[in-house]
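Structure in structure tokens, see below.
And then subunit A:
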Amino acid sequence: MTSLAIFGADLPYWAQSLLRVLGGAVAVLLPAGTIVYLFLFKMMSFMQSRLGPMEAGPYGSMQLFAEVGKWLQKEDISPTRADKRVFRAAPLVVLMSTFLLVAVVPFGPDAYFTDFDAGVFYMLAVSSISTLGILMAGWSSANKYSLLGGLRAAGQLIAYELPMVLSVIGVVIQAGTMNLQQIVVKQNSDEIFGWNGIGFPYILTQGIGFLIFMIAVQAELTQTPFDMPIAESELVSGYMTEYSGFRFLIFFIAEFATAGVFALIASILFLGGWGVPFSWFGWAPAGSHEIDNWMNVGGPLIMLTKMMVLTGIIMWVRFSYPRFREDQLQRFAWKVLIPVSLVNIMITAVLKVAF
Partner candidate 1 sequence: MQKPRIPGLLKGLGVTFGTMAQTLKPKKLGGGAATVQYPREKETPTVRARGVIALREDNCTSCMLCARSCPDWCIYIEGHKELAPPRRAGGAPRKVNKLDRFDIDYALCMYCGICVDVCPFDALFWSPEYEYSEPKIADLLHDKTKLGEWMETVPEAPELEAGAEKKKGK
Partner candidate 2 sequence: MPELVHDTTREGVVTALRAALGEGLIDSLIKPNDDVWVRVSADVWQQAGRVLRDTVGCDYFCFLSAIDWLPSPYGRGEDDPTAPAPERDSTIKQGYTGGDTRMQVFARVTNLRQHFGVTIKADVADTEPSIESWVTVYAGANWHERECHEMFGIDFKGHPDLRNMYLPTDFEGYPLRKDFPLLARMVKPWPGIVDVELLPGDDADDAESE
């Protein structure tokens, strides 16, 4: 197994593991917190001509800590008729899927938790574990709204898993690899008809794929306009209805952390991930270690920027749109997204062979 070269490869295994766990926690919680503050607290407020939280810390920047403190103080209630063990485990399952997702995300040439060749495949597989958690939550709550919400979530997430997979296949075909790190490197070192000014981010050729991927992400994250599983005006927050205290907090964190991780993945697949076009500073993939180390620090920041832009769009859509109805969503997934993404794959394959 490759290790975190940036921290030195000769650390003992336990130390490496510890570092990975800490790094994973940071990689999940930091973007989640930033997204919540920046978009949920501030951008949404501005879009609704108000200021949002202003009391806790300068411009309310400590609001999130206040909220976490509030949630931690609350009683952990589980309904009498709930299936207690499943009920308690459900939020953790959802959060777990986020952590598993972040494990394959490369943040720099050497800054990654693990690097393996079936990265895309693994990513798509573990992202659906959260569905399981949501279904567990909905089923075990012994609440009709939760049940409806859970079942809607299951139906919806399965319907959108497919367009997501299919939209990613285009990228895989073009890159010729399923390794996320390779995909990043390829995008930044390839050239467009001999011109290498901006590398070759796949959004240029896979625009449709990118659009479908983002729509599928929106649905996967159950953000408006695909938030029927939560649907606070119909199902009173659906599968989260019965949760309180830190279990709700975990759902909440998972929601925004997953948004962050999916935005990371989208930026890897379509926007060139942690890199900027290598030609800008003459870097070859097997280049000098000096620049490597710079990229190990700068890469995460570049990626964070790309992620913020993408989550910004996700949230912007969320704050502007009303939601679909369940059957309309299914129709949209099966009748529009899947055929379009299949056509996209075909065209990509044909062009790949042609060029």
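Inclusion criterion for the candidates: all candidates are chains of the complex that A comes from, given by their letters.
What to note about this one:
Quick note on the criterion: contacts are C-beta pairs under 8 Å (C-beta built on N, C-alpha and C of every residue); 3 or more make two chains touch, one makes a residue touch a chain; residues count from 1.
Please read these numbers as outputs of a predicted model, since none were measured by experiment.
Comparing candidates 1 or 2 against subunit A, the one that touches it in this complex is 1. Interface residues of subunit A facing candidate 1 in the complex, by the touch rule stated above, are 43, 45-51, 54, 316-317, 319-321.
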